[in-house]
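The complex is shown incomplete by one protein chain, all other protein chains being positioned as in the whole.
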Amino acid sequence: MKWAKQRLAGYRSRHSDSKNIWFYIWRDKWLYLMLAPVITYYIVFKYVPMYGLIIAFKDYNVFKGISGSKWIGILNFKQVFQTDLFWLSIKNTLMLNLFTLAVNFPLTILAALMLNEVRCPLFRRVSQSFLYLPHFMSWVVVAGIATNLFAQTDGSVNQMIKHLGFNAVPFLNNNGWWVFTYVICNVWKEIGWGTIIYLAAITGIDESLYEAAYIDGADKVQRILYITLPMIRSVIIVMLILSISKMMSIGLDAPLLLGNTKVINVSEVISTYIYRLGIVKAEYSLSTVIGLFQSAVNIFILILADRFAKMIGEEGIL
Amino acid sequence: MKKVRRFLAGGLVFAMAVSLIGCKSTGEVSKNADTKGTAASEASEAAGGKEEFKTTYGSKKFDDVTITVEVFDRSNAPEGSTVIDNRWTKYINQEMNKVGITVKFVAVPRADEVNKAQLMMASGTGPDIMICYTSSIVEGFYKDGGTYDLSPYVDGEDQAKNLKEYIGKDCMDLGRNQQGELWAIPARRSTTASTNLFIRKDWLDELGLQAPTTKEEMYHVLQEFKKYKPDSFAASFWVCTKASDIAGVMATSFLKNVKDEKAYAIEADSATSLIYMDPGFGEYFKWMNQLYNEGLIDPEYYVDTTENALKEDFVNGKVGCFESNVNYNVDSLRGSLLKVLQSTDPKADVISIPPIKNDNDGEIYNKNYPINGAYLFIPQSAKNVEAAVTYLDWLATKEGGFTIFHGFEGEHFKYDDSGVPCVIDAGFNTKDKDWTRHDLFLIGNQGYYKTADEFALATSKECPGYENYVLDNFKNASVGIIRHDPTFTAPTSTEKNTEISVIREEYFVKLVTCQPDKFDDTLQEFKDKLKKAGYDQIIKERTDYYDGVFAGK
Partner (left out) sequence: MKNMSVSKKRTINWGTVINYLLLTILVVICFYPFLNVVAYSFSSNRAVLSGTVTFFPIEMQLDAYKEIVHRGQIWTAMRVTVLVTLLGTAIGLILTIFAAYALSKDKLKGRKWISGMILFTMYFNGGIIPTFLVIKNLGMYDQLTSLYIPSAVNVFNFIVMRTFFREIPKSLEEAAYLDGATDVQILFKIVLPLSMPIIATIGLFYAVYYWNDYFNALIYIQSPEKYTLQLRLRSLLFAGELGAAGNEGLGQQVMAEALKMACIVVGTVPILAVYPWLQKYFVKGVMLGSVKG
């Protein structure tokens, strides 16, 4: 019997699960201490209000409160899912987000690389400071400028096009072209700001790697392809995962302000749908339902993207 | 998979655990359905003559009561004062203290005030008197049990006498539902003039034309305008865009049902109802389609969702005939556009003309605002409704609203020969009083005036050099047979607003921009889609409501 106990004790001591949890908390006490305020913050401000999600299953009356409102199960969900407009807005949200991502993502990285290659410090500083100006302009102003610029009859862009002998392009009144204009405006607005993270990452690359490559005879393009890009690979992947996992969400300002009634079939997205819901009466239950739907789809996409990242050897974010 | 499961499970368990705690501990607005019951029973007691609320100013001395009142903050308070603490709030308290009431003001930023109002209602942090422009939202609060029924405070013979006299029965009833309960006190408009039809007088003169009075004349004039100024837009009429869902005064001249007040009330709440119910409105769009395809209006009119395009075209002299808000051409609040235009083109002249004669019976019908403006309501969180209504009653008196709005005689205004208060020094008034007067004077839109003529006269004095324009504008907006916009919103319309708004936005622009031979099909498609979305139900509810209203007349 004794030897069995000894073997059991030995087995237990080799496997960390058998060690006391307090052992680990004491060993990493500083780390847990650092986490304490953060966890408190999340509990108080994010998890406590989460009971509000239950509004999706109730006929929410702001005056009866959440507990006092009637439970109606999935009726709200049925109502939303049976609306054609809802599915149209999902389709448009996905389409606009995919196109924007496909154009914006590589261009941002490219811009960061280009900026990095600039030798002259003054040019670099100045251009970096100017490139991120569009990020600070509100969509109200941007949309106003865009509608003037891209007008078919006398917008500046079309005037140039007509000069070159082509027909005026319906940037804002044709479904396909409107998507193009939308993507262009988004790229213009965010590209400068987006380079900041990549530049921060590139700054951290060890100089000696470049020196070694230069000695080995690598030219500039090869240095970028074989050193810069791989070294910031994890940042790129993380940014990509984060962007993809927002596929189901979209801002309100851009589609609302750039869109018009002619292109309504491509400009109606989830955010404008929720906005319409709220115009004549606050529809908290329905907007919570839509929010839940968005969250569920986004998390699903996130898990897929994370899996994929792990498959290609990256860490992912989960 | 294990990690993913951990992640999801972790989140969910956490959420559930915490939410259970959260459910208990957060103090939401307590179930106030009971309070409404109390108010109702109080009311029946009052009706029984036991303890009626005394809401006429001066009829009761309160026992040191404090009420809170909403006031819009437009970020325009002069140095040394804020929107909740200035000379006028002090004056108000001075007067209200005489009956034992202290008035505290709660600032709400003018931008996004609907959002803020809804949150305040949901959390019980709203002031005792709140204001909102959208009737469906306010009535919705009442239906959900969040506001007081004000009829026990207002309907009695001795109650709120000043208030009732100023607002008038017709206007007050617009805040009542079919059971006679008063869910809001509607502010009265000083004038219901809403729209003007404007035209470039100098172009008419140079072409030797008269101002058009019929549809055919208008069409002829527009064609001449286009030939005369090919780079400009001959016309800019209201076509249903993203920004607006109502018909303009040009459209009114096409309507077939406008001669019947009840039929008009049923169909005229929105452009959507009109297209569904009135064949004349379809005719209007056919006409617009013709204008569009002949190049008489801006081919990209739908792109602009603000009113900036019209302003720009006006000021650059690029539009010949258009309709817009009343007094648009000279109103300083719109930018004194005519003055700006004349600074670059001194010969230019833009005047308003009376609405076009109706195509069916030759009468002039003038589309006007409803007689009410904003809606004032009192949330259940208010502790002393009697005092709040007394305050509103005081606002209707001369010491109250008149003084707040016009100021003190000799300091801000003097009476002219007809007894109309006229501004002495506009600059002084602006800094001293005007920046907040509209927001303090809650019970009347546009100010304290006895009649619309008084309003027009006073307003004309605020546009030096263009007084006659102002008077003409208001005259033209009131000439002929007046039709007020209906205020009733059918419940189904609120419910289905999301889908219907998309259908209407899509099809109105199609109606105007499609090829002429496709017009009839498109119109039919439009109506079919509306029918499928349940529009018949909306019409039925409207018909029932107005049957009731007109039966009582």
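Going in written order, the chains are labelled A and B, and every chain counts its residues from 1.
Please note the rule applied: contacts are C-beta pairs under 8 Å (C-beta built on N, C-alpha and C of every residue); 3 or more make two chains touch, one makes a residue touch a chain.
Being a predicted model, the structure only gives us computed values, none of them experimental.
Note on the undisplayed chain: of the listed residues A:57, A:150, A:178 or A:284, the one touching it is A:284.
Between the chain not shown and the residues B:379, B:447 or B:486, the one that touches is B:447.
Considering the whole complex, the residue from A:44, A:74, A:98 or A:225 that touches the absent chain is A:44.
Summarising the interface, chain A meets the missing chain with residues 21, 24-25, 28, 30-32, 34-35, 37-39, 41-42, 44-53, 55, 62, 66, 111, 114-119, 121, 123-134, 136-138, 141-142, 145, 148, 188, 191-192, 196-197, 199-208, 210-211, 214, 220-221, 223, 234-235, 238-239, 242, 284, 287-288, 291-292, 295, 298-299, 302, 315, 317-318. Seen across the whole complex, the unshown chain contacts chain B at 3, 6-8, 10-11, 14-15, 22, 25-28, 73-77, 79-80, 82-84, 106-107, 109-112, 115-116, 119, 122-123, 125, 133-134, 194, 308, 311-312, 315-316, 325-326, 332-333, 335, 337, 340, 343-344, 369, 373-374, 426, 429-430, 433-435, 437-438, 445-447, 462.
Basically, only the chains that are shown with their structure count from here on.
Chain geometry summary: the mean Cα position of chain A and that of chain B are 39 Å apart. Against chain A, in their complex, chain B makes its touches with residues 3-4, 7-8, 14-15, 18-23, 25-26, 28-33, 118, 121-122, 134, 136-137, 140-141, 144-146, 241-242, 298-300, 302-306, 308, 380, 489, 493-494, 497-499, 501-502, 505-506, 508-509, 513.
Listed in rising order, the residues of chain A touching chain B in the complex are 43, 47-51, 53-54, 61-68, 83-85, 144, 147, 151-153, 172-173, 257, 259-262, 264-265, 268, 273, 276-277, 279-282, 299, 303, 306-307, 318.
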